[in-house]
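Apart from one protein chain that is not included, each protein chain of the complex appears where it belongs.
Right after this comes subunit A.
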Amino acid sequence: MRVLLEVDDLCVNYGRIEAIRNVSFTVDEGEIVTLIGANGAGKTTTMKTVSGLRPVRLGSIRFQGKDITNMPAHDRPVLGIAQSPEGRGCFVGMSVLENLDMGAYARKDRKSPKVKEDLDRVFGLFPRLAERKSQVAGTMSGGEQQMLAIGRALMADPKLLLLDEPSMGLAPKLIQQIFDIVTEINKQGTTVLLVEQNAAQALKRAHRAYILETGEIVREGTGAELAADPAVKAAYLGGDT
């Protein structure tokens, strides 16, 4: 299996405050890798740094062997990195279809029939979006907006899909559904890096996992290993798996 993403000794600051410190992890092709941790542990910062929204202070990020540490965010989608951001970030004034179109904005092959196939793939994964093509995104429920954000990221035809808290603020039944779809997207061949507070679900779905605490990685292992670990259970799973 080839390494898709390599993050080495990453340090990121917000002003003088260190948000993450010496964070290193890798994502192999075909994997689901998850970063779990409490609120404020640095999960979203890590994600935003990988997609280029936050500047790196120290360390490096390599994608398919290429150094992208200081590449501007808007140049990364072309390489095959797409993110569904925390809080969804849908273009609320645009329709569902326009939002999905925006996902394909940077594609070199955006005029080819492949885009239509990807649109059908998204509609296959999220039939709800197909029903609501012309609805304005801002008028949809949180769950629907989450689907739209994931669908929009898929429209970039990414090699690596970054999902930041896809379960945030959703009803338990919907959470289950979203994670099922994440697993399905992975089975269809897309590598996934998943950041989650819902550790139980994340560990269940992920091949490998890293635990972030106050800006540092404190544990790593396979999803099953960590889910079975008593310390992890006590700290993150609260007994209800």
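Here is the rule we go by: a contact is a pair of C-beta atoms (placed from the backbone, for glycine too) under 8 Å apart; a residue touches a chain by one contact, two chains touch by 3 or more; residues count from 1.
Keep this in mind: contacts and distances are computed from a predicted model.
Of "Beta sliding clamp", "Fe-S-containing hydro-lyase", "Raffinose/stachyose/melibiose transport system permease protein" or "Amino acid/amide ABC transporter membrane protein 1, HAAT family", only "Amino acid/amide ABC transporter membrane protein 1, HAAT family" is the UniProt protein name of the chain excluded from the display.
The omitted chain makes contact with just one of the residues A:Glu6, A:Asp101 or A:Asp229: A:Asp101.
Touching the missing chain, out of A:Ala82, A:Val122, A:Ile150 or A:Leu170, is residue A:Ala82.
Touching the chain that is not shown, out of A:Cys90, A:Leu170, A:Ala202 or A:Ile217: A:Cys90 (per the contact rule at the top). For subunit A, the residues in touch with the chain missing from this view are 51-53, 72-78, 82-83, 85, 89-94, 98, 101-103, 105-106, 138, 152-153, 156.
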